[in-house]
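All protein chains of the complex are present and in place, except for one that has been dropped.
Moving on, here comes subunit A:
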Amino acid sequence: MGLTRIWLLLLGLSAATTALAFAWGPVAAAALLVLAWLKARAILCGFLHLDRGSGWRAAFLVPLAIWLVLIWGLHVL
């Protein structure tokens, strides 16, 4: 993916985050954390070239997803 597309994707995800900022509840919280994970994925794969490192992409993205689920769980408790 080209840098401009990654940048536009990040801006789009950030705009979606801002739009969701006014929503409340467990579903909105989950959506906000999914958006954060997608932004992290775009930065790791697009800017930090992790898509080139076989296996390493999952080594970063899976623990990140688990951590975000933990944060969501603590939030909805």
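FYI, a contact is a pair of C-beta atoms (placed from the backbone, for glycine too) under 8 Å apart; a residue touches a chain by one contact, two chains touch by 3 or more; residues count from 1.
Here, contacts and distances are computed from a predicted model.
What is the protein name, per UniProt, of the chain that does not appear here: "Nitric oxide reductase NorE protein", "ABC transporter permease", "Formate dehydrogenase subunit delta" or "Two component transcriptional regulator, winged helix family"?
From the listed options "Nitric oxide reductase NorE protein", "ABC transporter permease", "Formate dehydrogenase subunit delta" or "Two component transcriptional regulator, winged helix family", the omitted chain resolves to "Nitric oxide reductase NorE protein".
Spell out, residue by residue, where the missing chain touches subunit A.
Against the missing chain, subunit A presents residues 3-4, 6-7, 10-11, 14, 17-18, 20-21, 24, 29, 32-33, 35-36, 39-40, 43-44, 46-50, 52-56, 59-60, 64, 67-68, 70-71, 74-75, 77.
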